[in-house]
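Okay, here's the structure, questions in a sec.
Of the protein chains in this complex, all but one are displayed in their positions.
Showing chain A:
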């Protein structure tokens, strides 16, 4: 693995973590684009990855997975 790739991965992990725990800060940091730096590209993509996962999670949640649980709760009442 070359230095550029390692920088990209470090940025990706940082972006993911920031998006998860400090979403406002992550949005502020990535607001100014800088495609020339691998760390920054990783940062932007790591943030996007976390946001994509949240969207997927929300989608699966709204598909009605917990509906079964609700029905069971109602049945017990």
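Heads up, the rule we're going with is that a contact is a pair of C-beta atoms (placed from the backbone, for glycine too) under 8 Å apart; a residue touches a chain by one contact, two chains touch by 3 or more; residues count from 1.
Keep in mind that, in the parts below, contacts and distances are computed from a predicted model.
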item: Chain not present in the shown complex, as UniProt names it (candidates "Hydrogenase-4 component E", "Electron transfer flavoprotein subunit beta", "Helix-turn-helix protein" or "Probable alginate O-acetylase"); value: "Helix-turn-helix protein"
item: Residue numbers in chain A that touch the chain omitted from display; value: 1, 5, 8-9, 12-14, 16-18, 21-22, 25, 29, 37, 39, 41-43, 45-46, 48-49
